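One structure is given below, encoded as structure tokens.
Right, chain A next:
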Amino acid sequence: MKREIIIAGFGGQGVLSMGKILAYAGLLQGKEVTWMPAYGPEQRGGTANVTVILSDTRISSPLLQSYDVAIVLNQPSMDKFEPRVKPGGMLIYDSNGMTRKPTRTDINVYRVDATDKAIELNQQKTFNMMVLGGLLHVDPVVEIENVMLGLKKSLPERHHKLLPANEAAMKVGADLIVKEN
Partner candidate 1 sequence: MTPEEIIKPENLVYGRTKVLTDNIMHYCPGCSHGVIHKLIAEVIEEMGIQDTTVGVSPVGCSVFAYNYLDIDWQEAAHGRACAVATAIKRLNPETNVFTYQGDGDMAAIGTAETIHACNRGENIVIFFVNNAIYGMTGGQMAPTTLIGMKTVTCPYGRNTDLNGFPLVISDILAKLDGTCYVTRQSVHTNAATIKAKKAIRKAFENAQAKKGTSVVEFVSACNTGWKKTPIEANAWMEEHMFPKYPLGDIKDTVKGSQLSDEEKNAKY
Partner candidate 2 sequence: MAEEVKLMKGNEAIAHAAIRCGCDGYFGYPITPQSEVMETLMAQKPWETTGMVVLQAESETSSINMVYGGAACGKKVMTSSSSPGVSLMQEGVSYIACAELPCLIVNVMRGGPGLGTIQPSQGDYFQTTKGGGHGDYRLITLSPSTVQEMADFVGLGFDLAFKYQTPSVLLADGVIGQMMEKIVLPDFKPRRTDEEVRKECPWGTMGKNGRKDRNVVTSLALESEVMQETNNRLQAKYKAIEENEVRFEEHNCEDAEYVFVAFGSVARICESAMEILRAEGHKVGVLRPITLWPFPTKEIQRLTKQVKGFMDVELNCGQMVEDVRLAVNGQVPVGFYGRQGGIIPTAEEIAEAFKAQMVK
């Protein structure tokens, strides 16, 4: 098994931390993992992206030209990464603020309208967990229980009260995601 994933969006959407949670869950399942951010000032409000690779075997390059899965959370990310999904791969997007729908027909396109849902539920901080829940619903690359274990291990004790809300958000995302083609 090898899954090459790009998560891209605006800084502040929790793109990097979503990637980290995914990588941590992979680690707990005994997989090889890499987490490689595009770092710099773009973390503060511009576009941010992170490449996460989960694999049963040693990972060579941590940076990729094309991906099995692209999760795009804003228009610039859609424009940049839709063409770079491998044929037969998967594109997941949030339609909030998007001016153009994905056009490729040789990939599986999913929509997860997590932004609107998070606002509706007044749960903006768990937005990225809704997206992650959506991903894991259509591509269960790691077990939910490992995601929760990873969260528990990586969050400081004082934030553990937020764990149930995060788990609930993943369930919301799983119900929310729809296939578009």
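For the reader, a short list of remarks on this structure follows.
Here is the rule we go by: a contact is a pair of C-beta atoms (placed from the backbone, for glycine too) under 8 Å apart; a residue touches a chain by one contact, two chains touch by 3 or more; residues count from 1.
Basis for inclusion: all candidates are chains of the complex that A comes from, given by their letters.
Note that the coordinates shown come from a computational prediction; the quantities given were computed from them, not determined experimentally.
Note on this complex: chain A touches candidate 2; the remaining options among 1 or 2 do not touch it here. Partner candidate 2 is touched in their complex by these residues of chain A: 20, 23-24, 27, 32-37, 39-40, 59-65.
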